[in-house]
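Missing here: one protein chain of the complex. Every other protein chain is in place.
Naming follows writing order (A, B and C), and every chain is counted from residue 1.
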Amino acid sequence: MIPRYSRPEMTTIWEPETRFQIWFEIEAHAMDALADLGVVPKDAAKAVWERGGFDVARIDEIEREVKHDVIAFLTSLAEHVGEEARFVHQGMTSSDVLDTCFNVQLVRAADLLIADLDALLVAIKRRALEHKMTPTMGRSHGIHAEPTTFGLKLAQAYAEFERCRARMVAAREEVATCAISGAVGTFANIDPRVEEHVAKAMGLTAEPVSTQVIPRDRHAMYFATLGVIASSVERLAVEIRHLQRTEVLEAEEYFSPGQKGSSAMPHKRNPVLTENLTGLARLVRGYSIPAMENVALWHERDISHSSVERMIGPDATVTLDFALVRLTGVIDKLLIYPERMQKNLDKMGGLIHSQRVLLALTQAGVSREDSYRLVQRNAMKVWDSDGQLQLLDLLKADPDVTARLSNAELENLFDLGYHFKHVDTIFRRVFGE
Amino acid sequence: MIPRYSRPEMTTIWEPETRFQIWFEIEAHAMDALADLGVVPKDAAKAVWERGGFDVARIDEIEREVKHDVIAFLTSLAEHVGEEARFVHQGMTSSDVLDTCFNVQLVRAADLLIADLDALLVAIKRRALEHKMTPTMGRSHGIHAEPTTFGLKLAQAYAEFERCRARMVAAREEVATCAISGAVGTFANIDPRVEEHVAKAMGLTAEPVSTQVIPRDRHAMYFATLGVIASSVERLAVEIRHLQRTEVLEAEEYFSPGQKGSSAMPHKRNPVLTENLTGLARLVRGYSIPAMENVALWHERDISHSSVERMIGPDATVTLDFALVRLTGVIDKLLIYPERMQKNLDKMGGLIHSQRVLLALTQAGVSREDSYRLVQRNAMKVWDSDGQLQLLDLLKADPDVTARLSNAELENLFDLGYHFKHVDTIFRRVFGE
Amino acid sequence: MIPRYSRPEMTTIWEPETRFQIWFEIEAHAMDALADLGVVPKDAAKAVWERGGFDVARIDEIEREVKHDVIAFLTSLAEHVGEEARFVHQGMTSSDVLDTCFNVQLVRAADLLIADLDALLVAIKRRALEHKMTPTMGRSHGIHAEPTTFGLKLAQAYAEFERCRARMVAAREEVATCAISGAVGTFANIDPRVEEHVAKAMGLTAEPVSTQVIPRDRHAMYFATLGVIASSVERLAVEIRHLQRTEVLEAEEYFSPGQKGSSAMPHKRNPVLTENLTGLARLVRGYSIPAMENVALWHERDISHSSVERMIGPDATVTLDFALVRLTGVIDKLLIYPERMQKNLDKMGGLIHSQRVLLALTQAGVSREDSYRLVQRNAMKVWDSDGQLQLLDLLKADPDVTARLSNAELENLFDLGYHFKHVDTIFRRVFGE
Partner (left out) sequence: MIPRYSRPEMTTIWEPETRFQIWFEIEAHAMDALADLGVVPKDAAKAVWERGGFDVARIDEIEREVKHDVIAFLTSLAEHVGEEARFVHQGMTSSDVLDTCFNVQLVRAADLLIADLDALLVAIKRRALEHKMTPTMGRSHGIHAEPTTFGLKLAQAYAEFERCRARMVAAREEVATCAISGAVGTFANIDPRVEEHVAKAMGLTAEPVSTQVIPRDRHAMYFATLGVIASSVERLAVEIRHLQRTEVLEAEEYFSPGQKGSSAMPHKRNPVLTENLTGLARLVRGYSIPAMENVALWHERDISHSSVERMIGPDATVTLDFALVRLTGVIDKLLIYPERMQKNLDKMGGLIHSQRVLLALTQAGVSREDSYRLVQRNAMKVWDSDGQLQLLDLLKADPDVTARLSNAELENLFDLGYHFKHVDTIFRRVFGE
């Protein structure tokens, strides 16, 4: 997490103030429940809400001495609350506060990421509808295959990010739990009803069984999900990088006036945003491994997960948030060049229609194998001519072909519109309208 | 995937025969739909079902020449079907067959893994109920913390693997799609109704939008899920390894007569199964990274994902299947030693009750900070005596303590049963009964 | 490791026969040393070499009973050797055999990989010299930058794989150790001189300090090195995939007669080998993580590393071997199209010379900032014309430019050869000649 790749909306979640504020709320809500159960005086609970507070600098100072952040926080809190503070944290253990807080932070981060995905979906959909019928080359292996539309490319991205959104909602669910269960999760010194109260107050559900810590398989799933979403970000970013290549140039990242592409080459306009997204995706993906390694804590808990989470908690969520917002901007302002798409479609002398000829030949009674050979021998000539020869011309001149298909039939097979007859169907499937 | 860590139930799914059989079914079902639509003769569809077949050795032979496995398969199929074979694969592209087949295999693998998880859950539950109230030491940081029960340890594992099961069901859902959409996913030469028919026949749903390939974010999620589940396997395995340590020895893997623990040391009984599981977990976790890297294919597809999937498809599912079944066996036959657990509980001179004394002191009007210091100064003496001194004795002899708590009150605080009053609640949460 | 991506030269190393043969040699050499030390009878050592042998099927059978592979092997060996067999394995522990054997296998695998790299270097060098001065477009961000030569592209690959070779030699060194040090590495029951003898006989050095096992940081480094080399394979593979794109088409994988690029599109010639290499790289890279997780074994050893190594030992070496040989074949037979390279160089209306104009302007007294703006305003017009306008023409028509540079001076700046004056220097650096 570095400022260059961060948005304040997300970094705020991970600031000390936010963390201590969540700790305060957890302790205060717990006090309410404890008071209701008659374990602590009602006045003490009231005092915490009324006079409660903390001082980040003071907490740091105390922590340097006691080397324990929750104890440092409680001491600072006590300095605000006064004598009633001795009832705070009653029967709880540090992890009750830490783990519940971490989950609150992850839930808030998830909410932001879901909102990011929603904004991205809006942008993709807008551009997809705009270019629903814009013909463009479909490529497999980087090689011209058959025509598609630019809208279909974006419809695929839309469907993919809708899946990402659903995964993010599920990942949020995974970590939306609260544990207030004491030193080894037995509720020895605290009633389970406290946990239920705090859970509800903090927008969480009670962890069915905890062991001082909330089990880390939940978090592993959360970070693995971020890794998968980052991989989808990479996919769309790589697509745009390809489209912007000099020789392809079917789309370009928006290039603002005053921007310089290269200190040395004044003519450069580089897809630097999507290249950047490619790198950010690698980072977020990489964080999923330590998150999975965090699952196998020893016995009822060890604290090896903590350093990992202090780093990847912010790093993964901040980086993915930044990436999603950046990708949304790229899509929103993407320069799209339909003329160039058409030019590229025309580039290969009609080879993109080869399959259709193949099928027509088999329909006309030629075996599949023979059809394949007939088309291939003409296609290879076009290929070798670097698009100077036209497949249609060669086919018309091939007696083995014309024995089966008339010129009119052949010409009819080279109709671009033929490929787009089901675009509506696919759009209905994806956008439901 | 090596025989040592494989079960035939899972390896069968990945054998060439199975793959080609699925290909055959996809092609044959597609023929049915094409015949219904009038694209191919009904007789041709019938011929495929009736005379259709393939020969694995023959396919290999053809593939060596044409370097394309689907073409090799279709050629072999044609040799069985005869002339009508020219209608097979009409308007389809290889990936229609390959990707749909891969998903069928992943769905079957998921079904097996879900069944594995069910069996594991049964085993864990049985042992959990058996030891619901068996007192055992709860440990944080590997250090004695407070008492828990062995049943609670297993209840936690049960809840964790129930989550794993839910994740596996979701992962199955992710990949249960079928694509028959042609060269770049436009359905240019094949009606979307063919896809819908094949999907239904194969127990899948139609992929809303494909681009020759089914998008790989689905598979990334699938393999990431396997990685998370493997990490939970590791957690339980590590727990057992810890419990079997010579100095702890609260549980042991079953040791069969005739088994030898060491070629050199005849006395050894080692937790080799759970150590093995720890290693297997590392493998499955490792496969999630290449699966995520597979997402960003170029344009409408490149084939870089294929080599990865040919390896990790079998490797990840076979290894996790083996691990889950092995873990189930370990839990089923686990030797559990309650006497030793009690011995360990008694080992520390009553330190495990320190928190309760702390709380009682605060309840008796001592500040939290002072209470902590009072308990700690006595606890450290017990600690340094290596369990020879008893905390209760020292507290009874500490005037600052006895000023607030009577001997009877103190003795009452050292009651083991106190810790287990909420075991029922937790079991209800986990097992729902 | 699957046959499709395997070569017998490498798979042989990992077959049971090979493993047992290495075990046999280790035990037999150890017997020699023990006999020299007077620990076992000389005749026993002789008997092992003379009558010694094993039977793979028999070993499997015994292992099913005793669940310990080394004991099974020793029993089979005893069945061949007879009574003197009781001296075999004297004072040794299984890991002495297993770990030393694994390292022998890794050393042999390394030798093969080094030979692979040598062959690859030969191929790259040949093509580099062949195209030393073939002009081609240099691209940054996928965008035309400045001219380079195709030979320079390959010189970079050569230098990279020379580094890979040096790393592989270092990785081989890392694992070329032998341990015969007994149950916890103290040599309690075996003299260190046995270790030294066996090490020498097997082409290894004695592990300075082992703990039943050879420390796994050595293996982590080995597999991490394979991961890095695989990443370099990916780099060159990706380069070729880019060059083969329809719009670029400066080079192509060799396409054999009879090969079919697509079952549906007869015109396709796809870079399937380099796409395949891209996937294989992901796999090998992925194995480095479990190898690193293997380092932290418990105390003097646990066996969690074993399952990992049984899989990734073969998987990583076989896959990388296959990838390197495949890459060598690709480079050897790569179709290279200099005319197309020139065409692409000419595509952008001379923009590739923009920096040189910029520098000439600053040399002529214009500030860097003004020079940049002067060039950029003309370059952008060329850019927007899609290569129809020529930068040289525009500059000649820009009075702010011609105020500083004459037509002759401008024309001189558009000389391609200018860019290649240091190719010799770089080739000398790389190829040393």
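Worth pointing out:
The rule we apply is simple: a contact is a pair of C-beta atoms (placed from the backbone, for glycine too) under 8 Å apart; a residue touches a chain by one contact, two chains touch by 3 or more.
Bear in mind the structure is a predicted one, so any value in this text is a computation, not a measurement.
Screening C:6, C:21 or C:90 for touch with the missing chain picks out C:90.
Across B:15, B:83, B:386 or B:415, the single residue that touches the chain missing here is B:386.
Among C:285, C:310 or C:326, only C:285 touches the chain left out of the display. Mapped onto subunit B, the interface with the missing chain covers residues 137, 139-146, 241-242, 244-249, 260-262, 264-272, 275, 289, 293, 340, 344, 347-348, 351, 354-355, 358, 372-373, 375-376, 379-380, 382-383, 386, 391.
Although one chain is not drawn, its touching partners on subunit C can still be listed: residues 74-75, 78, 83, 85-91, 138-142, 145-149, 152-153, 155-156, 159-160, 163-164, 167, 170, 174, 182-189, 191-192, 206, 208-212, 215, 217-218, 220-221, 224-225, 227-228, 230-232, 234-235, 237-239, 242, 278, 281, 285, 288-289, 292-293, 295-303, 355-356, 359, 362, 367-369, 418-423, 425-426, 429-430.
Interface residues of subunit A facing the missing partner chain: 1-2, 4-5, 65-68, 70-71, 74, 89, 92-94, 182-183, 189, 241, 256, 258-260, 262-265, 270, 272, 275-276, 278-280, 282-283, 285-287, 289-290, 293-294, 298, 302-308, 310-312, 315, 319.
To be clear about the criterion, only the chains that are shown with their structure count from here on.
Overlaying subunit A on subunit B by C-alpha atoms takes a rotation of 180 degrees, rounded in steps of 5. A straight line joining the Cα centres of subunit B and subunit C is 33 Å long. For this pair, subunit A with subunit B, the centres built from the Cα atoms lie 24 Å apart. Within subunit C, the positions touching two or more other chains are listed as 241, 260, 262, 264-265, 270, 272, 275, 289, 293.
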